[in-house]
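The complex appears here without one of its protein chains, the remainder shown in place.
== chain A ==
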Amino acid sequence: MKDQFLQAQHLSFAYNTEEGETPVPVLRELSTAIPKGQFVAVLGHNGSGKSTLAKHFNAILLPQGGTVYVGGMDTRVEENLLPIRQTVGMVFQNPDNQIVATIVEEDVAFALENMGVAPDDIRRRVDEALKTVGMYEFREHAPHQLSGGQKQRVAIAGVIAMRPACIVLDEPTAMLDPKGRREVIGTIRSLNREFGITVVLITHYMDEAARADRVIVMNDGQIILDDVPKKVFSHVAALKEVGLDVPQATELSYELRGAGVNLPDDILDDEEFVRELCKLLNKREGEGC
């Protein structure tokens, strides 16, 4: 299993609660593996353990049972801590709470300064990272002068300046407006496609998940579905049961199918839906009805 980059084996975790109470398990015997370069979306309603899983991938949380390997490194080994954090970058929901410095470029440099990179190299990598996310012209701005989407892209730049092999994003678009969401998702996709960075995207938005290579659906600390988006979203009933939606086009075709219209069960977006519906209508006309 050398090509599996992130690996969780029988991972269990529970947050500490008040003394006397029994801790509520958040992750239960969870096992998964993510190969290099994959774009994985993780879905699940609140409390399903998806953020907790994400925090295990860069050793912010350590497994209470089972093991997590990042590029072959065990997260429980103390010496692996900094190498793991350099390998797996993490972006959080609120862009305001992850920007440290008062100037954009200084913030992007933060991780590199912590790693002890030489000043000239920092400069070069900061400029590169800012250009990659399209924020180079804002490098001397103060973070509070930027929009939410721009701030989130700065946060992403701060992570990719470390040149991680993988980025874990914990609902990075939850606090953004539609424009900011598009900017951020576009940036993430290009990182995955052009730079081959492994992406683990935790999200609430089905349309974001529909465009991933693979979708993992979590419920109650376990993985209930794990497949390509088309397959995952064909389980409309199972998804609804755990409180998740499906993309609108998928839902409509699901309902139509229930009403006897013969549509395929793997429709993900509007365009596909229109195409299939036209096909169906043409066929009917051909049959002369």
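Basically, a contact is a pair of C-beta atoms (placed from the backbone, for glycine too) under 8 Å apart; a residue touches a chain by one contact, two chains touch by 3 or more; residues count from 1.
Definition applied: contacts and distances are computed from a predicted model.
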{"item": "Protein that the absent chain corresponds to, by UniProt name, given \"Energy-coupling factor transporter transmembrane protein EcfT\", \"nitrogenase\", \"tRNA uridine-5-carboxymethylaminomethyl(34) synthesis GTPase MnmE\" or \"Heme exporter protein B\"", "value": "\"Energy-coupling factor transporter transmembrane protein EcfT\""}
{"item": "Identified contact with the non-displayed chain, of A:F39, A:F92 or A:F138", "value": "A:F92"}
{"item": "Listed residues A:M115, A:V228, A:V261 or A:L281, member touching the removed chain", "value": "A:M115"}
{"item": "Touch with the omitted chain, as defined above, among A:G49, A:P143 or A:P247", "value": "A:P143"}
{"item": "Which residue of A:L11, A:M162, A:A249 or A:L268 touches the chain not shown here", "value": "A:M162"}
{"item": "For chain A, the residues touching the chain missing from this view", "value": "58, 60, 82, 85-86, 89-90, 92, 94, 96-103, 105-106, 109-119, 122-123, 126, 142-144, 155, 158-159, 162"}
